[in-house]
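Here's the structure we're looking at; comments come further down.
The complex is shown incomplete by one protein chain, all other protein chains being positioned as in the whole.
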Amino acid sequence: MSRIQESVIVRTVVRIMVPFILLFALYVIMHGAGGPGGGFQGGVIFGAGIILYAMIYGIDAGKKKISDALDRILASTGLTIYAGTGLLCIISGGMLLQYGAVPLLPDNPAEVSKYLIDFVEIGIGITVSAVMISLFFDVSSPESEEAEE
Amino acid sequence: MTGFELIATHLPVLAVVLPLIAGFLTPIVGWIDRRLPWYWVILAMFVVLLVTGNNLMTVINSGTIHYKLGGWDPPYGIEYVIDLLNGFVCLIIAFIGLMVAIYSKESLKREVPGKTTPFYSVFLLLITGLMGMTITGDIFNFYVFLEISSLTAYALIAMGDRGDGVVASFNYLIMGTVAASFILLGIGYLYAVTGSLNMADLQDLLPSIYESRVVLAALAFFMVGFSIKVGLFPLHAWLPDAYTHAPSTASAVIAGLMTKVGAYAMIRFMFSVFTPVFVIDMTRMADILAWAAALAIVVGSVLAIAQSDIKRMLAYSSISQIGYILLGIGLVNMIGVQGGLLHILNHALMKCALFLVAGAIFYRTGIRNLYQFQGLGKKMPVTMTVFLIAALSMIGVPGTVGFTSKWYLALGSIAAEHWIFVFIILLSSLLNIVYFWRVFDNIWFGHPHEIEHLQRDEAPLSMLVPMVILAALCVFFGLFAYYPLHYVLEPLSEALLGLGGVP
Amino acid sequence: MSGVLDIVYAEYNYWIYVTLMMIGFYAMIAKKNLIKKIIGANIFQTAIFLFYISLGEVEGGTAPILVGGHGEHAAEVAHEVIYVNPLPHVLILTAIVVAVSTTAVALALVIRIYQEYGSIEEDVILAARRKLQPEFSEHARLKGGEDE
Amino acid sequence: MIWVLDITMLLFLVVCAIAAITIKDLLSAIIILSAYSLIMAIVWVEMQSVDVGFTEAAVGAGITTVLFIATLARTEGRSED
Partner (left out) sequence: MKTLALFVVILAGAMLIYAGQDLPAFGDINSPAYQHRMTQYFIENSLSESGVPNIVTALLANYRGYDTLGETTVIFTAGMAVILLLRRREK
């Protein structure tokens, strides 16, 4: 449509870059425990990667990758992971979100909480990226109104 | 540990987590079948009602409940504290939420067609936000849930009248963001001078630095922020439009609950974060609040008389009713505080009922202008009886719950030797009669020419049931005000004023 | 002279934050353009975040990521290094997310308002509402005294 | 003399903020807001709060700007004040 969207250079660069952005996003999510980063930052970057793709290749192409229904389900899934972890702690006899109570490695609660923190960060990442993508699609595309489901 | 004991331990947190989980699973439920979300919401709200009821019973029988989230001792982690005050408010939230949820089925089909699934999801998240604000014992956690409830409220209001609804919602958003930012600022100030975020811990740490200007500024920011949230008089500009143009379901839940929770938060911060000594004697904040509330009572009632749109009239009357609650708190004597707290229950019941009635009239006739209501008394007798009872309660006729709370407020004013407040309460009751009389006059004695063609046409059953229950409760608590007063409010106001806050 | 400079130096963050907050707050309530209001809200909120982060700052402190790796060493190392206060950072991480959510909802509302009225200027919208509903102008007149 | 740099950046923040609310062209205002967020992120990283700086760079300068510009594309780009 616009000049930028037709430019071969931009299209090629975006096509090459997007997978690396997504990879970096996953790295940021998983790296949250040891350094700066975490579910939010990673989720936002992941969303930004998809948004970049959709900006250059068009909203419809973006929606082919992540449809509205999938997006909605992903947003719920991330929160389910988080809240599910919390409930798992309750079932294991602890308080809500008391990671140490989960009997994964009975002798080392700190190690358990390390893994569960990673797990929870993944949940946050999924929700955040799904919501960011859905926000962009909704705000930017008049045509999404008709194309709903 | 048996399953039952396991659940019993975690009931305090389930009051918040259940609507949360139900809220984000609603899109999936709606994806399975579009008719399911209504049943889903009813189920969720019913379970939440049982949970909060059980919590309040536990508090009455065995004292304050502490729940350590994540198992961390306060102040390191976040703590949930349920005492009489928030147990009571939570029960109101759950109950009004359930009533409105039942009512919403038909009304949403008409007013928000085709969007019921996300609407219910947002509705449940609103309940989550209000619950979380109420239960929490950590001021930053309070802020997070405050934002959940605000965001959902903006979305719900925007679903109302085309154009007007969105503009009202945007204005509310700007005001709400200012309010939330002030509250965040106040939290930051308290953290800067104490290093803590836990309410109980703050209450221990603060008295030694009450001379600090930072603490005073924090209190000022909290009070301004909450005043915007409850729509206290000079800061009420967002409220009439928002209540008028929201869908009737949203009006009922927002008018019934949002401002009550705001008032609760004000009480909580005044008496449980700061101490009565600070708010009453050192800063005179209680006096300021009482006078502002008295002003709101008069101005709200006067402006209500000038309205012809029924929802707008109810919105202005909300401004004056909020004044009653805050007046009671500002009086800071036993009987006045009891009156103010009882008015939380009272106003939630009757204002919710009135908005539901307005919605039912709109559903059947499409009319909101009260001068066109002629003859509705014969067309929709049950609905109009509900309206009559709720309005009488609003005026404060003996035998309704409104009478009891006004009576206590007047006694409290006399005890505080503020005779002017007694006069204001009487004056406002007269003004209430004036503006409700116009409606009664049209409904029962007017000649039906606008809606002549209609036969006797009562609202659908799913709308009638919650309205009738609410009206019945207005009368029930009017006749048996002893129960809430004796079991909850008397010990509560003693704790609030006596020992320096809720234990 | 040096006394004044010391005060300014010791609290310069604070002055900047107050200035930014006033700028944002002013834009929120005085600007007629809806997008400008949202920009103001963003500046207001970021200013508050700056205040929080300044609270956490400790002279000579390092970022709150434990150096020296894992296990038993970590506790020893923790005593040797001064870390800045991590709690304000956590609070602000949460608050940033809240701020972006509010912005998103506000922008969605702006789009809806534009669809309805064809403008994002507050006074044009007000005029359009007056024209659409005769009843509204009555309210506006009655309300005029207390709102404006 | 690192504090000179600090003060310069903070003053630049104020300049950006004033520019963002006074400029009549909304696209420019938003780009300036984005620059403001980025400088803010740098200030925070300099204050040793790396996580928050990272987030602000991703959220404030990234997503918020994208959403603003997407909104502008569907509304109008000029402001009367």
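For reference, chains read A, B, C and D in written order, and residue numbers begin at 1 within each chain.
FYI, contacts are C-beta pairs under 8 Å (C-beta built on N, C-alpha and C of every residue); 3 or more make two chains touch, one makes a residue touch a chain.
If you're wondering where the values come from, they're calculated on a predicted model, not measured in any experiment.
Chemist: Thinking of the whole complex, not just what is shown, which of B:Asn86, B:Asn141 or B:Ser413 touches the missing chain?
Modeler: B:Asn141
Chemist: I need the residue numbers on chain B that touch the omitted chain, in ascending order.
Modeler: 20, 23-24, 27, 34, 69-70, 72, 75-78, 113-115, 117-119, 121-122, 125, 128, 132, 140-141, 144-145, 147-148, 151-152, 154-155, 158-159, 166, 189, 191-196, 212-214, 216-218, 220-221
Chemist: For the chain that got dropped from the picture, name the residues of chain C it touches.
Modeler: Interface with the chain not displayed, on the chain C side: 10-14, 18, 21-22, 25-26, 29-30, 54-59, 64-66, 69-70, 74-75, 78, 82-83, 85-91, 93-94, 97-98, 100-102, 104-105, 108-109, 111-112, 148.
Chemist: Since one chain isn't shown, list which residues of chain A touch it in the complete complex.
Modeler: 32-36, 38, 72, 75-76, 78-79, 82-83, 86, 96-97, 99-100, 109-114, 117, 120-121, 123-124, 127-128, 130-131, 134-135, 138-139, 144-146, 148-149
Rule of thumb we're sticking to: only the chains that are shown with their structure count from here on.
Chemist: Is the C-beta contact count larger for A-D or for A-C?
Modeler: Output for the comparison: A-D.
Chemist: By mean C-alpha position, what chain is farthest away from chain D?
Modeler: If we average the C-alpha coordinates per chain, B ends up farthest from chain D.
Chemist: Once you find the CA centre of chain B and the CA centre of chain D, what distance in Å lies between them?
Modeler: 38
Chemist: Centroid of chain B to centroid of chain C, CA atoms only: how many Å?
Modeler: Centres of chain B and chain C (C-alpha means) sit 27 Å apart.
Chemist: What positions in chain D touch 2 or more of the other chains?
Modeler: Counting only residues that touch two or more other chains, chain D contributes 50-51, 55, 59, 63, 67, 70-71, 74.
Chemist: By residue number and range, which residues of chain C touch two or more other chains?
Modeler: 63, 65, 88, 93, 97, 104, 107, 110-111
Chemist: Given the complex with chain B, which residues does chain A contribute to the contact?
Modeler: That would be residues 69, 72-73, 75-76, 79-80, 83, 86-87, 90-91, 93-101 of chain A.
Chemist: Show me the residue ranges of chain A that touch chain D in the complex, using the header's touch definition.
Modeler: Residue positions touching the partner: 35-38, 40-41, 44-45, 47-48, 51, 132, 135-136, 139-140, 142.
Chemist: Across the complex, what residues on chain D touch chain C?
Modeler: Touch residues, chain D against chain C: 3, 6-7, 10-11, 13-14, 17-18, 20-21, 26, 29-30, 33, 36-37, 40, 43-44, 47-52, 55-56, 59-60, 63-64, 67-68, 70-72, 74-76, 79-81.
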